[in-house]
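Complex shown without one protein chain; remaining protein chains in place.
Labels run A, B, C, D, E and F following the written order; every chain starts at residue 1.
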Amino acid sequence: MEYIYAALLLNSADKEITEDAVKAVLTAAGVEADDARVKALVAALEGVDIEEAIAKAAAAPVAVAAAPA
Amino acid sequence: MEYIYAALLLNSADKEITEDAVKAVLTAAGVEADDARVKALVAALEGVDIEEAIAKAAAAPVAVAAAPA
Amino acid sequence: MEYIYAALLLNSADKEITEDAVKAVLTAAGVEADDARVKALVAALEGVDIEEAIAKAAAAPVAVAAAPA
Amino acid sequence: MEYIYAALLLNSADKEITEDAVKAVLTAAGVEADDARVKALVAALEGVDIEEAIAKAAAAPVAVAAAPA
Amino acid sequence: MEYIYAALLLNSADKEITEDAVKAVLTAAGVEADDARVKALVAALEGVDIEEAIAKAAAAPVAVAAAPA
Amino acid sequence: MEYIYAALLLNSADKEITEDAVKAVLTAAGVEADDARVKALVAALEGVDIEEAIAKAAAAPVAVAAAPA
Partner (left out) sequence: MSEVKFEHKIASWKVDEVNSLKELLKSGNVIALIDMMEVPSVQLQEIRDTIRDSMTLKMSRNTLMKRAIEEVAEETGNPSFTKLIDCMEKGAALIATEMNPFKLYKTLNESKSPAPIKAGATAPCDIEIKAGSTGMPPGPFLSELKAVGLPAAIEKGKIGIKEDTIVAKEGDVVSAKLAVVLSKLDIKPMEVGLNVLGVYEDGIVYDPEILKIDEDEFLAKLQSAYTGAFNLSVNAVIPTSATIETIVQKAFSNAKAVSIEGAFLTSETSDAILGKATAQMLAVAKLAGEDALDDELKG
């Protein structure tokens, strides 16, 4: 999950999520950044609106298991 | 949330969550790390089972038994 | 609610909820502690399992009489 | 949770939530107050309308995905 | 409702719910106890598990806004 | 809850909720009345509209704004 956390960290800090940025963060954390994985992460994020994804996750804090009687 | 993500990144990479480590990660992300907040983060996590804290729902899910009228 | 917060604070810090302890906390907060209320608080919480009360409230199933359309 | 209980205790008693006040309350409870944590909490609470936050939670209708009977 | 409260009081003091006991409580409250009603109450509650009834009722009322499925 | 029961008993019988009255009722029920708790109870109930609180509870246990599916 380090790659995901790196992306969310940059997002939270309003920084652009580029391959270099992700790599820098991972390296600083002592993680051996896998180039392919970094590329995959950045590519995957292109089709995702992080704020939207977060909002959706935040809107469902109450997981209701409504059991029909 | 940058401080939290920094901690989670280190945790995910099996690195120790120290003030220096957190600061390094934040700085690499281009964040001006607030020393007090870094300190507070590390202090708050002392003795905390991170996996457990991540899993426990903060906004408690409400189990609803919906009985149709 | 100051009295309850004082009790929860002591409980969270693994301290015993005694009249002296509660009074000390309230006084430090600049509250004119009512002796009778302090006594009443300690007595009331004697039979209460605080952790359980908190957990119960967090997980409390809500019986909903949802009228179907 | 001691830190937040201390803050809400002060709030409930209509006292200002300052670092000194929080520290005093924690110390009176026999807690070794971490300066950084006190600072971080007080800073985070600045600008937060506590009554409003509480009211929001108390009145928050539980969004129920009513399962059709 | 005084009669029911009297019963609840006796129950919480672990006393037997007898006609004399109920009468004593009511009288202490300054209520002119109706013998027939006391009799009926005691008879009706014979064998009733008050703890169980109380436990079931403990679920706090919650305002729920059921969102359409 | 004994103290609350005693207060509601008196209320139901249209009697004034005084320290003496509460004490008398509790004693008659065989409950060891704690002076401080009685004092705190009476003080806390001053200014509380008991009828209103009761009415809220007696109404439908769950106020559901059921939106038709």
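One rule holds in what follows: a residue touches a chain if its C-beta (ideal position, glycine included) is under 8 Å from a C-beta of that chain, and two chains touch if they have at least 3 such contacts.
Quantities reported herein were computed from a predicted structural model and do not represent experimental measurements.
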item: Absent-chain interface as seen on subunit B, which is shown; value: 1, 3-5, 7-8, 40-41, 44-45, 48, 50, 53-59
item: For subunit C, residues in touch with the removed chain; value: 1, 3-5, 7-8, 40-41, 44-45, 47-48, 50, 53-54, 56-58
item: Positions on subunit D contacted by the hidden chain, ascending; value: 1, 3-5, 8, 40-41, 44-45, 48, 50, 53-54, 56-57
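In the analysis below, only the chains that are shown with their structure count from here on.
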item: Selected pair, greater C-beta contact count between E-F and C-F; value: E-F
item: Between subunit E and subunit A, distance of the C-alpha-averaged centres to the nearest whole Å; value: 56
item: Gap in Å, rounded to a whole number, between the CA centres of subunit F and subunit B; value: 44
item: Centroid spacing, where centroids are CA-atom means, of subunit B and subunit E in whole angstrom; value: 49
item: Touching two or more other chains - residues of subunit A; value: 62, 64, 66-69
item: Parts of subunit E lying in touch with subunit F, wherever the complex brings them together; value: 1-2, 5-6, 8-10, 12-15, 21, 24-31, 59, 61-69
item: Footprint of subunit B on subunit D - complex, ascending; value: 34, 36-37, 39-41, 62, 64, 66-67, 69
